[in-house]
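Every protein chain except one is present and positioned as in the full complex.
As written, the chain order gives the labels A and B, with residue 1 at the start of each chain.
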Amino acid sequence: MMLSESLVGLEVKSGYVFSTSFFVLSLIIIGVTIYLTIKGAIRPKIRRLAAIDAIDEAVGRCAEMGKPLHYCPGISGMSHRDTIPGLAIAGYVARKCAEMGVRAIFTFRNAGVQPVLFDLVKDAYIAAGKPEDFNPDDIIWLSPRQFAFATGLVGLLSREKPGASLLLGGFAAESLICTEAGFRVGAIQIAGCTNAYQIPYFVTTCDYVLISEELQTASVYITQEPEKLGTIQGIDIARLIIIVLMGVGGILYTLGIKNIANLLAM
Amino acid sequence: MKGGGWVVEQRKDEKEKSIWYKIQSIDVKWIYLIQMIVISYPLLRPIGLPLGTISEETMGIYNYLNNLPEGSIVLHCVNMGPTAAAECLPGLIAIVRHNVELGHRLIFYTNTATGVPYIEEAARAALGTELRDHPDYGTKYVNIGYIPQGTTGFSGFAADIFFTTTDAYGNDLKTTFFKDLPTKTAADFDFGITYGSGNFAWIITYLRDPWGVPCGGGIAAGLAADAYAYYPEKTPGFLVGLRGGAEYELLIKKPGLAAAGMDAQSLAHLSIIIMVIIGNIGYFAARARGRGGE
Partner (left out) sequence: MSVVARRYIPWMFVVVVFTIVAIDTIAVDETIHRWASDLISASTVIGAFAVLLSIVMLSRLHIRRILRRRTVLESSILLICMWITLIWGGVRFFIFGISPTIEPVVQNLFYAITAPGDATMFSILAFFIASAAYRAFRLRNTDAGILIAVAIIAMLAKAPIGEAIFGKGIIAISDFCLNVGAKAGRRVFMMAMVLAVIALDVRILLGYERGWMGRGAEEG
């Protein structure tokens, strides 16, 4: 079958019609908002994320106390949705630590993250003008197993007693073990993931938490680049459409009119 | 800025520590000791609390499996490791026993390497013999074993059930009952169940929605909120943690590990509630004392 024939007249699978349409609509909206933001027609703003603002203060605290800073971009691999924002923030944190002369210890669990994290951190030190301060032994791969990683991290935090522990990325059941250990050594903790089950644990043990999409938005918040801000504006518009559909659909469904419900189920 | 801690700050000029401050800041080692005693005691000397009402979601999966005719194919996705096994393995054993009683054909699969021994353990408990040594292995039971790459690997298996070409023991899959299936895809399955502490949504996304196979779960209690989002529209039911396993064991009238653990679960929950109450008593009393002193 020729490529052109297979792309034209594609039959959408049953149950995917609405979701596909909405996905395409979202892409169009995001594309338009990116264009408008680059052109300066709109100036999206992200509300203040206290956790990201606290990163600078956390690095400062470590510099004052002469303690290292710990950062973990999550336990997941490169294919996880949280790892990329975690790595983006890792580069920012590495640069801040390099500028302020703070020793930064990076830990990770998935082997695929290592080359990316290594390059990001090394480039951050070079960009800060302190390539000699870069220590590859401070990028530590504790274990590929989840709870062995948690055990190793507990030991590391107990020995190194960092002034701050940042856990930003994909986390699972080991999150409470990691944050409780950080709490016990008196480190200021900033954590975030999109795993809704771990966020309550972060909230109870950490000082600042990035909840779900705040983590995804963090890299945009840090750089404030117009094209990235445009994507955030776009998904906010898509979110409004969803809220309206849900609200109106819910009311109509209660009244016995199931058109919108049937549309969403297509 | 402080490094953690939710305790109401003590006034520095206090000469003696008030009992209320101590109550709201009990050293964690005492909390751990209390928990250890409370959990281990009922395991050694069962109290025998009645289980009570069987939950709707457990009844849902039980009724669905009960109504499947003999020969129906049930896929067990044993995606659990040692961490989830304590909670989910009893439920898995109970469901497999039920399937065996009803004459269903079973396929075992896991997307985590640590799930492999639990397939063996569940089959051993339900069949009374090693899975590969059972006379009906191949005709009624097949163990695919571990397929790497998580949902990606499962997608490959669902699209072509001969994806792995051999089962977990190296036998050619074409010698099993797979060869008689009409489409030789996941559409031939009659029910899929996922076990473990992973995301429940994956089986809806990768088995139910694309292939139309009804799905359930035997999932860790902490992840039940994920499964409730799909209940009852997309799943007839699921087992929630150890309690779900205990309920299923009672339904099939074969109490086992899950029922035995219910007393410990009861006391553990009660102890946490009591500690929260004590902490709040100390908090309010310390706050009132602080206000009174100003």
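Please note the rule applied: a contact is a pair of C-beta atoms (placed from the backbone, for glycine too) under 8 Å apart; a residue touches a chain by one contact, two chains touch by 3 or more.
Remember, it's a predicted structure, so these values are computed and weren't measured experimentally.
The residue from A:L49, A:A98, A:L120 or A:V209 that touches the chain not shown here is A:L120.
Seen across the whole complex, the unshown chain contacts chain B at 5-7, 26, 28, 31-32, 35-36, 39, 49-53, 55-56, 81-86, 114, 116-117, 120, 130, 132, 143, 145, 148-149, 152-153, 155-156, 159-160, 168-170, 201, 221, 224-226, 228-229, 231, 240-241, 243, 262-263, 265-273, 275-276, 278-280, 283-284. The chain not displayed touches chain A at residues 1, 3, 6, 10-13, 16, 19-20, 23, 26-27, 30-31, 34, 77-78, 81, 83-85, 87-88, 91, 111-112, 114-120, 123, 127, 141, 144-148, 150-151, 173-174, 176-177, 180, 194, 196, 201, 203-205, 212-213, 216-217, 219, 225, 227-228, 231-232, 234-235, 238-239, 242.
Assume only the chains that are shown with their structure count from here on.
Centroids of chain A and chain B (each the mean of its C-alpha atoms) stand 28 Å apart.
Touching chain A in their complex are the following residues of chain B: 1-5, 83, 197, 209-210, 222-223, 225-226. Those residues of chain A that touch chain B in the complex are listed here as 13, 15, 54, 57, 61, 146-147, 163, 172-173, 182-183, 185-189, 196-197, 205-207.
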